[in-house]
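Yeah, one chain of the complex is gone here, protein chain that is, but the others are all in their spots.
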Amino acid sequence: MGPTIDAVLADDLAKVSTASVTAQLIKRGMRTRAISNIAPVNPDTPRLFGVAHTLRYIPMREDLATGARMAAPDHPQRRTIETAAPGSVIVVDTHGADVSGTFGDILIARMRVRGLAGVVSDGPMRDVAELRRMAFPVFARGNAAPPSYASMLAVDAQVPVSCGGVAVFPGDVVLGDADGVVVIPPELATDVVRDALEQDRLEAFIRRRVEAGASIIGTYPPTDETRAAYQSWLKSQG
Amino acid sequence: MGPTIDAVLADDLAKVSTASVTAQLIKRGMRTRAISNIAPVNPDTPRLFGVAHTLRYIPMREDLATGARMAAPDHPQRRTIETAAPGSVIVVDTHGADVSGTFGDILIARMRVRGLAGVVSDGPMRDVAELRRMAFPVFARGNAAPPSYASMLAVDAQVPVSCGGVAVFPGDVVLGDADGVVVIPPELATDVVRDALEQDRLEAFIRRRVEAGASIIGTYPPTDETRAAYQSWLKSQG
Amino acid sequence: MGPTIDAVLADDLAKVSTASVTAQLIKRGMRTRAISNIAPVNPDTPRLFGVAHTLRYIPMREDLATGARMAAPDHPQRRTIETAAPGSVIVVDTHGADVSGTFGDILIARMRVRGLAGVVSDGPMRDVAELRRMAFPVFARGNAAPPSYASMLAVDAQVPVSCGGVAVFPGDVVLGDADGVVVIPPELATDVVRDALEQDRLEAFIRRRVEAGASIIGTYPPTDETRAAYQSWLKSQG
Amino acid sequence: MGPTIDAVLADDLAKVSTASVTAQLIKRGMRTRAISNIAPVNPDTPRLFGVAHTLRYIPMREDLATGARMAAPDHPQRRTIETAAPGSVIVVDTHGADVSGTFGDILIARMRVRGLAGVVSDGPMRDVAELRRMAFPVFARGNAAPPSYASMLAVDAQVPVSCGGVAVFPGDVVLGDADGVVVIPPELATDVVRDALEQDRLEAFIRRRVEAGASIIGTYPPTDETRAAYQSWLKSQG
Amino acid sequence: MGPTIDAVLADDLAKVSTASVTAQLIKRGMRTRAISNIAPVNPDTPRLFGVAHTLRYIPMREDLATGARMAAPDHPQRRTIETAAPGSVIVVDTHGADVSGTFGDILIARMRVRGLAGVVSDGPMRDVAELRRMAFPVFARGNAAPPSYASMLAVDAQVPVSCGGVAVFPGDVVLGDADGVVVIPPELATDVVRDALEQDRLEAFIRRRVEAGASIIGTYPPTDETRAAYQSWLKSQG
Partner (left out) sequence: MGPTIDAVLADDLAKVSTASVTAQLIKRGMRTRAISNIAPVNPDTPRLFGVAHTLRYIPMREDLATGARMAAPDHPQRRTIETAAPGSVIVVDTHGADVSGTFGDILIARMRVRGLAGVVSDGPMRDVAELRRMAFPVFARGNAAPPSYASMLAVDAQVPVSCGGVAVFPGDVVLGDADGVVVIPPELATDVVRDALEQDRLEAFIRRRVEAGASIIGTYPPTDETRAAYQSWLKSQG
């Protein structure tokens, strides 16, 4: 069985911001863990988290990229959808494809029924009118009517891939919100997310101060004095 | 007179998805008929169909690209708007322009009054706040304040053009929905659209099955058994 | 003290369209004053105007681009936010950055408290879910979770910059609406905006005529006859 | 018959630099007349001039873009090669194609036999090993093995086109050297080229001064004093 | 053991042009087999052929992309160089990397000693001054000083990859010349290359005719009459 997300981490991932997670990752030397310029197809489902299950495409070759070939049970795209563990996020490397839809409504509906957590593709989606009505987090770059095999060929799954220029390994912890998607090495996830959540709490306090008129200087980044005030406030909140 | 869309085809175009149309075109050897990464300016008017009436721009030359020149009645842009047959879709080749608005609210208002079906441009639109309030399908790539002549020069109309990297001929059948715009050779349109509509019906059935828990394997693409079940269901629907 | 916007100009800027302003600037020989493909993060605050206060970034260098350095009171980003005159628009040259958020919710909240008019960046923003809820005009290109220092280094402020490929000088008059952002040399602003407002009025009249069935030929651009009709109509309106 | 180049203009074009021609065009309000990032395929034939004969491509459509169709005598590509007037420069709008060769060695050999002046394409060439051995000026962007119909469809000729983002009209005067290709409106050509040649002479004098140790200040751009010295020197040269 | 190239095919590959091979592939329905805008680093070694041995990179992750990791004997890059069969062409998918050198002079020297046929990368090379002096065909896109691990991470080998937007499978027949690199499915190679060689011969005859003054019409593409003349000429050559 692959890596999993324990209950504590899941609780934290349900609340933490990708913005703070990226800041915590930079503190640990990782500047390249965020996929930007990507958006939830359904704006009502902007939060996504789970364990990465990767799928890899290369550009199509005309004799191999046909609808008929997709019927084979071991076709990497179909196999991925049917075998990824519940709670997984399917992360797709389209190798730059921008004229084909990675998935359409039927495949996404199947992922949802299977209990997957969501999908992240660096290419477009199709049937987007349908996807906008589905309560399932799908992050993608734009829309395209043609099926994937118009320009793409699925070649394997559960290998390291590039998604939106970011290295993604099977088992990485994936978190998405309105700012995009961040990919966390699993051995760092608990620490990074816990610290990011604490950063979110501190920044909520800072924002309140700023909205009350505080200068950024001394407040953000916080001086020891500001941090002390935050601690008092935290205590006062119980 | 140019090519037209008969009543049967029009009925079908009013219902069919661009996603299925592209799949049917690929079956006929055409992988390059879809304009992606294009969106309706007014999200409430995402459906568009009609016969292509093309308009072609090249980059501007400073002495020719002035507002005054647009007053000439034979200016290609103005002539196109006044002479395109009702039901036409104006398809614009901006040759990569991204800093000028192809059309603004007055020209679009005139198209609507004249009974045109809509507009597709691979460049931006201007007056987009107004266009978002108009019940008229306009597909474009982004927004730009400057008038077209800031960077573009209209040179002719009703010639073969490139729109979004797709070859478009006058008389092609144009269909747009939330997934983008597909351009169908007129001699194929009736067959392609009929088969695509049938595909849409079959896929609606498949999606229902998938939502009820069916595996994709055997269902999508459908085996003979699934197809037989679909036929029974179709009959049961009358 | 820097350049300011007088009450008459402010009144006009509150009503005029960027589309007409660009047309008036082209009449004065300036085709390159509009930033396109940029959008308000909060679609409910699509209007922005004020005097440009510029901020300049270069790509990061690993040893200099750390969160800790941001605490220095003379850090260009922080100093800009704390010292820009109320009514200013912060205009940011990100030098092509697309993987870092230019600003997040705390810094934007501070700008709002300080009475700045808004922000224009040719890079992404972060904390966009928060920004979409704030009544403050922020124009940007997309979203990104990482903090600015993930890939960018603030180096100076109040120098001439490029924003979205457009030259912007401190003191330029900045106007934004749904079509994008236009940057007006201050010495031209009063004239250009007044003429653009008059153009907006004339075009509203023309659009009414077009919606009533008038051909574009003779109406847009208007002949002397159309202009006379407009003058009568203007008078009739008081 | 189309526009031609008289003997005086031809003499000047054989000597003048594209660099000075662009400077003279900017003085006349035209900043957009130069195709950059283009290079002679055969570095030994870097000079090209003649009258533009345009050829226009759009992206291919699979059923139309076949080698067999090229046999038709009225195919725009073939007709252009056989009918362009001797002395013409074939200027090709590939509409962004980068995976097909615009022309190969046989077609270029035919152009040479027919007395054409050269070719400018904003796409790649094929058979470049052969072209590098031919004494014929071919300006292009890179190399590609596939024939044009792999991704392009020739649709017409002798219409206004875009080449490398520059508007080119049939009859424009085309000049190429190691800096790229400049496209001159025919009515300006005699004046622009004469003034550019004079500028070349002046700059040769200035460069000699600079190489002898003169500061740029006062020399380039030249003050009245430097211009007087130039005039004396000119006279001294006879 | 993997696929090989027999003596007859090798003889043909040593003479045939990529231009004709792409034309023969298009006849068999494959328009997407050529990597363009790629060049031999050493212009004196522009011919390359052999069987594809693929190597795949993704973008780096800071903790994994270090020089030290390259010492591991099973590092995919090192293993590929040491184990690829003599006669292989290493085909590299850099996933768009343009700031790191794929290989430098030591690794290329090792490939040469091992009897590999050459290298094709869609990214840059480093130590290019050295590579220009080595009698070994290396096709790449530009130059970059940093080692591969500055931005890339080797993840596996002998899997299907994308090189320059072209699908490449281990065992594909690779052919490079001055026009770029073409990738041939092995089951088609003998036929395609034989027909391409025949096309090269016919086109040499056609070019001679064209240089002697023949019109393209009737000659290229050849009519039956031209083909008959070619057959006579062939016979006369013995």
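Read from first to last, the chains carry the letters A, B, C, D and E; within each, the first residue is number 1.
As a working rule, a contact is a pair of C-beta atoms (placed from the backbone, for glycine too) under 8 Å apart; a residue touches a chain by one contact, two chains touch by 3 or more.
All values derive from a computational prediction rather than experimental measurement.
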item	value
Partner chains on view for the chain not depicted	C, D, E
Among D:72, D:216 or D:234, residue touching the chain not depicted	D:216
Listed residues E:98, E:187 or E:225, member touching the removed chain	E:98
Contacting the left-out chain in the complete assembly, out of D:10, D:23, D:71 or D:129	D:23
Contacting the left-out chain in the complete assembly, out of D:105, D:172 or D:203	D:203
Residue ranges of chain D at the interface with the undisplayed chain	17-19, 21-23, 26-27, 31, 34, 36-37, 39, 46, 165, 177-180, 182, 203, 206-207, 210-211, 213, 215-217, 220-221, 223
Touch residues of chain E, complete complex, unshown partner	67-68, 70-71, 73, 78, 81-82, 98-99, 101, 104-107, 109-110, 113, 124, 126-129, 132, 142-147, 149-151
Contact footprint on chain C, counting only the chain that is left out	29-33, 58-64, 93, 95-96, 153, 155-156, 159-162, 165-167, 185
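To be clear about the criterion, only the chains that are shown with their structure count from here on.
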item	value
Contact-graph separation of chain A and chain D, given in steps at minimum	2
Euclidean distance of C-alpha centroids - chain D vs chain E, Å	32
Rounded Å distance, chain C centre to chain E centre (Cα mean)	49
Junction residues of chain C, two or more chains touched	none
Pairwise touch network: line, ring, star, complete, or other	other
All pairs of touching chains, each written as two labels joined by a dash	A-B, A-C, A-E, B-C, B-D, D-E
